[in-house]
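Only one protein chain is missing from this complex, and each of the others stays in its spot.
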Amino acid sequence: MSTATAELPREVRQRRKAGLPPWLNPAPLWLRGIKAAVIVAIVVTMLYPLVYVIAMSFASPQQARAGVVFPTEYSLDAYRAIFNGGTVVTGLQNSLWVTVVGTFLSLTASAMLAWGLSRTKDVPGSKFILIMVLATMFFSAGIIPNFLLVKSLGLLDSLWSLIIPGLVSAFNMIVIRNFFMNLPTELIEAARIDGAGEWRIFLRIVLPLSKPVLAVMGLFYAVGYWNTYFNALLYINDAEKWPIQVVLQQYVLAGVSIPGATVSPDQPPPPGITLQMAVIVLATVPILLVYPFLQRYFTKGVLTGAIKG
Amino acid sequence: MTVKTTAVPEQRGAGRASGAAPKRRKATLRQRIWRERWMYTFIAPGALFFLVFAYVPMLGNVVAFMDYSPFRGFSGSPWVGMQNFVAIFNDPEVVTALRNTLVIAFLQLIFAFPAPIALALLLDSLMSNRVKRMVQTVVYLPHFLSWVIIISVWQQVLGGGGLVANLLSGWGMGGFDAMTNADTFKLLVVAQAIWKDVGWGTIIFFAAIAGIPQDRYEAAAVDGASAWRRIWHVTLPGIIPVTTLLLILNLGNILTVGFEQLLLQQPMVGADAAQVLDTFVYFRGVLGGEWGVATAAGLLKGAIGTVLVLSANKIAKKLGGEGIY
Partner (left out) sequence: MVEFSRRNFLGALGVGAGGMVTGSALAGCSGSSGSAGGGGDFELPTYQAAPPVEVEPFYTSDTPGMIPIYTEAPQTFFKSVDREPGSGGTVTTFQLTWGDPSKPLDENPYWQELNERLGVSFEPQFVPQPVFAEKFSTMLASGDIPDLVFVNDQDASNLQGIRDGAFADLSEVLSGDNILKWPNLAARKENIWRASLKDGRIYQIPSLVPPITNFPIMRVDLLEQTSVGLAPTDADQLLTMLKEVSALGEDSEGRKVYGVNLYDPIMWRRLFKVGADWQLNGDGKLLHSIETGNYREMLTWLAQAWDEGVFDPVAMTTNAADIVSGAGLTWTHHGEFLGADGLAQRESDLPGAKYDFFDLPGFDGTGQVVVQNIPYGRSTCLSYQLLDDEDRLTEVLNVLDYISAPYGSEEHLFVQSGIEGHNFEFDENGLPVRMEENATELGVQYVAVDSGEQSWRGYPSNWGWAESFAQVMESAAEHSIVRDLEGLETESDTFVSKGVQLKEMLEDFERGVVTGRESVDDLDSFIAEYMSAGGEQIRTEYTDALESGDQ
């Protein structure tokens, strides 16, 4: 157990080059072995279903209809069928817009409210509001009142109906608030003594210090908006404005049997499992790509850098 | 905020208003409001949002006391007093549903809640940033798959005709089927939940770990703390606030356990093992078009959740933690 000091062995220099702090020592070999084994096991079990989904999305129609555990013959039929439709592109555009605009607005509104409610002792009435917000996590309104509200606000058939009614999630807001409250107090304190206003403190100190939690909440919101399905079905009748999830689900539903509906020869055959899987791949992959970009905010060291900056 | 800020005049305006008395005496309510007026600009938009989009529609919950029908509307549907609540409590199945819900929720708290923390710590201890990021990305994938797919995959591996069963029967041990065993079903449910969401759950803890000032680790290392001790003395205390918060909030949702997951598997293991409150309400209220009953059940759940959160918050504060508010 050496506390890295003067001699600076090669190992330490290498680690410094890799951006790791000099005092971080590698674990003993046996421990690293166990860790590696556990990690590999976790990765394999978690990766398998996705591999399965992707493989099935490329399965040949014959194999898919007959039912196989894992396909051995492949085709592009499912993807071809989906992109033939033409509404997929519109759907992607709609979803992209809702996700980008929605995430930005939600994050802004949530962070503002979180900061506003972060000093319940000082700000009269803010504790009451906090509790009222908290209560919305446990009491919800039904579908019908929500629908009537959206309708009376004239938001039906507008993409805004997918953003505004769910603008702030009480859960996300409270988590952000929790992080705000655990920020190092010295800087904020100092700024206040310097006469900085709340907005200035919020924009210049609080937000830069909170990049990790804002990244997480941004991801939560973005995933939520990207996966918008039920509300879109309720509030949007114009198929041109459907987000991608709704459009894609239609392929899965094609030919779904309706009680009492008769089978007519020219009705499309029910969707193969390949189509379902292709839909999952197309609906999921874009949002999966967001995460790696956010990961850098979780890396240690951001914090000190931010304070200096 | 633990900082004492009361005496700091933050704006010129504020300075003038309280300028006559820049003392540490307790300010009047009006003075306090005026002093913090900028904070209300943060609060107002969010508060307005919750008022309009949460509380206005929540008025619709009056249907819990009605024999509601959508076309007749709120004004045209007759009041029935507590009848919907009575209907819930009189249903013999509600006991099974409540029992299953609580058992599953309890198991989730014990196993599923700490799982992401453990995984986050494990991943955090990895040296290579590249491996760390890669593994992080992989473990969060299952979150994006629907329950239908997940259960299908589990079926292929642990079901009666699945991989493990075939392997075992090859060794002369037939009849393995983890998917239809009513006795172990609740553990299965928790295992599935962990598998699906453990990676997703780590994200929030990663953020918390990233928020721990680097110099604390350095200081600990300089003091000669081993890797284990650094986790124990620096990392864990660093994530306790968010852990407490999530635990309390989880308690509030204790009566909500995996609706879709259970609905899909109920035919395989039977309602005795797989009926929970949400599936019960679905069969009893939603499919039967009984809006009143479904809403009444929602109100009951909300009331119980609120009571639990309030008590947990109190306990957390007694124990010296922060609580939620």
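Read from first to last, the chains carry the letters A and B; within each, the first residue is number 1.
Rule of thumb we're sticking to: contacts are C-beta pairs under 8 Å (C-beta built on N, C-alpha and C of every residue); 3 or more make two chains touch, one makes a residue touch a chain.
Treat the numbers as computed from the prediction; the structure is a model and nothing was measured.
For the chain left out of this panel, the touching residue among A:V98, A:L130 or A:I144 is A:I144. Interface note: of A:A78, A:V247 or A:A283, the residue touching the hidden chain in the full complex is A:V247. Of the candidate positions B:G46, B:P142 or B:G159, contact with the unshown chain belongs to B:G159. Annotation: of B:L119, B:I151, B:A220 or B:L262, B:I151 touches the absent chain (contact as defined above). Panel shows chain A; residues 61-63, 65-69, 84-87, 143-144, 147-148, 151, 230, 233-234, 237, 239-240, 242, 246-247, 249-251, 253-256, 258-270, 273, 276 of it touch the chain omitted from the view.
Along chain B, the points of touch with the absent chain fall at residues 67, 69-73, 76, 78, 91-93, 148, 151-152, 155-156, 159-161, 165, 177, 179-180, 182, 264, 266-272, 283-284, 287-290.
What we mean here is this: only the chains that are shown with their structure count from here on.
Chain B contributes residues 1-3, 5-6, 8-11, 29, 32-33, 36, 38-47, 49-50, 52-61, 63, 70, 119, 122-123, 125-127, 129, 131, 133, 135-142, 144-146, 149-150, 153, 156, 195, 199, 203-204, 206-215, 217-218, 221-222, 224, 226-227, 241-242, 245-246, 249, 252-253, 291, 294-295, 298-299, 301-302, 305-306, 309, 322, 324-325 to its touches with chain A in the complex. Residues of chain A that touch chain B in their complex: 1, 3, 18-21, 23-27, 35, 38-39, 42-43, 45-50, 52-53, 69, 109-110, 112-113, 115-127, 129-142, 144-146, 148-149, 164-168, 170-171, 173-175, 178-179, 181-185, 188-189, 192-193, 195-199, 202, 210, 212-213, 215-216, 219, 223, 280, 284, 287-288, 291-292, 295, 297-304.
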